[in-house]
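One protein chain omitted, others in place.
Moving on, here comes chain A:
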Amino acid sequence: MIHIYLCEDDNRQLTRWKNTVEKYLLMNSTESQLYCAASSPAELLSIRKKSTVIGLYFLDIDLQSDKNGIELAQEIRKYDPRGYIVFVTTHSEMAVLTFRYKVEAMDFIVKDEIKTLPDRICDCIKNAENNYKTQLNASNRLLSVKVDKTSLIFDQDDIVAITTCEENHKIMIHTKNGVRQMAGSLKELNAILNSTFFQCSRSVIVNLRHVLKYSKEDAVLTMDNKETYNVSIRMMGKLQKALKQI
């Protein structure tokens, strides 16, 4: 079940949003419900604090208040770290990447395009509901790594390999389509990773599910993202065994 929250300072627009959402909920059989339609950030927050259910938030950016939409979203994140945030804003206030990175916003709706607004709102509700369902299924595979105060969440199946960084004390997480650096050590991670991971040399842990080819002669693993890793001689026997089990 998802609770839907709205926040928009212009009452006329707020009513429009509210009608759209109510109509959607009526037409579709869903557990979601419209929980709060607020015209100020303080109002929304006071209601949010009392609830523990995951939320879907439609927020305006320019709220004519002490907080703008982004700050409100950051505040919401404290109480609902996994909630779905959608910014509804004018074209000139749009900052897609900023929203996505700063508060992990799910989507953005451009206010200026009045005709498509109701459809876009409905799409967002649908997406949030679908995502919520898959999240429930995937939750046992997730790897949560604590970095300073915040924690990063990876799906373990997406990780191809974890290596140490040459220059400084950081580790690099290689996924199918990128690399992320973070502070930490392989030892710490090895303890929380599941059994498909295998440390093939002092500085490399690989996910055996992503191994494309293992060439025994040169002791090299080829991964499905074109990366290659050397296997230390000590680990060759163990690796053979581990590969068979997968």
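Heads up, the rule we're going with is that a contact is a pair of C-beta atoms (placed from the backbone, for glycine too) under 8 Å apart; a residue touches a chain by one contact, two chains touch by 3 or more; residues count from 1.
In this text, contacts and distances are computed from a predicted model.
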Hidden chain of the complex, named as in its UniProt record, picked from "ABC transporter ATP-binding protein", "Peptide O-xylosyltransferase", "Sensor histidine kinase NatK-like C-terminal domain-containing protein" or "Phosphate-specific transport system accessory protein PhoU": "Sensor histidine kinase NatK-like C-terminal domain-containing protein"
Touch with the omitted chain, as defined above, among A:Ser29, A:Asn137 or A:Asn177: A:Asn177
Selected from A:Asn131, A:Thr196 or A:Asn225 as touching the chain missing from the view: A:Asn225
Contacts of chain A with the absent chain, listed as residue ranges: 70, 91-92, 95-98, 101-102, 112, 148-150, 163, 166-170, 172, 174-175, 177-182, 225-227
